[in-house]
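What you see is the complex with one protein chain gone and the rest in place.
Up next, subunit A:
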Amino acid sequence: MTETTNTVAAAIPTDIRPGLFRRLMRRKAAMFGAGVIALVVLGAIFASQLAQFPPDQQNFDGLTLEGAPMPPSATYWFGTDLLGRDLFSRLLYGAQTSLIIGVVANGLSILIGTAVGVTAGWRRGWVGAVLMRFTDLMMAFPALLLAICLAAIFQPSLWIVALVIALVNWVQTARIIYTQTISLAERDFIAAERTLGASDWRILRHHILPHLLPTLLVWGTLGISITVLLEATLSFLGVGVQPPTPSWGNIIFENQTYFQSAPWLVFIPGAAILLLALAFNLVGDALREEMDPTQKGRG
């Protein structure tokens, strides 16, 4: 099947494939988003080169004489935290954690949600009923409690946290994908495929999944900020990424009680999360529009 698929793609000069990247380049918002993502990714990769201080080093001159954190200055670009650690360095290292959580956990939850939703929506019957009742059950269960339970059972590490978040977050995706699959499955072009003798697998891959892609892109990019914040909550409760490893979320939570005396400690990581989420949204939106052939030629 894979071979035949490629031949279709190769046989027909579609104007989606080659032009997509170029068309995305023309969109200012998408380019801005991609730039922000690139910056964060580069910052995370080269954190050890870029950071002036090790992320968990408590600097001697990092606190005022009263023992309060220092506001942004030439030495500490984003100021220091309660223990005199450089916030900029912590943000760079935190980007590693947050990106992994945002991309891996979110990607995994989208994957699980899509698999469950499509299977339930396509098969219907008792398979669908069992899957969807299970989804409802998961939805009714407090997500945080579940995450805490799961995190307590496994030894918390970055990857386990990502897995836990994925196991908690897939339910909404499954619900949305389920209803969309049902309505897609009833459309005439799916019936037309069946009358041509197409296998279920082929219909799913070529005619159902491509139609779900816009939803998945929107939902996936929205989910990034949600997962980053959920990780922060777990860290705050002590079942997330273990200190002193920084993540954007746990930086906020460590410092939120000092919001009034040292606002930069909350604002700067908060702005970083917001900017990253926005960047993913912009790119996702542009992708969705550019990949939709019916939108072609519209402003």
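A few comments on the model shown:
The rule is short, and it goes like this: a contact is a pair of C-beta atoms (placed from the backbone, for glycine too) under 8 Å apart; a residue touches a chain by one contact, two chains touch by 3 or more; residues count from 1.
Methods note: contacts and distances are computed from a predicted model.
One chain of the assembly is not displayed; among "SoxAX cytochrome complex subunit A", "Dihydroxyacetone kinase, N-terminal domain", "Multisubunit potassium/proton antiporter, PhaG subunit" or "Glutathione import ATP-binding protein GsiA", its UniProt protein name is "Glutathione import ATP-binding protein GsiA". In the complete complex, the residue from A:R23, A:R123 or A:H211 that touches the missing chain is A:H211. The omitted chain makes contact with just one of the residues A:L42, A:V130 or A:A191: A:A191.
Contact between subunit A and the unshown chain involves residues 4-5, 7-8, 10-15, 187-189, 191-199, 202, 206-207, 210-211, 292-294, 296, 299.
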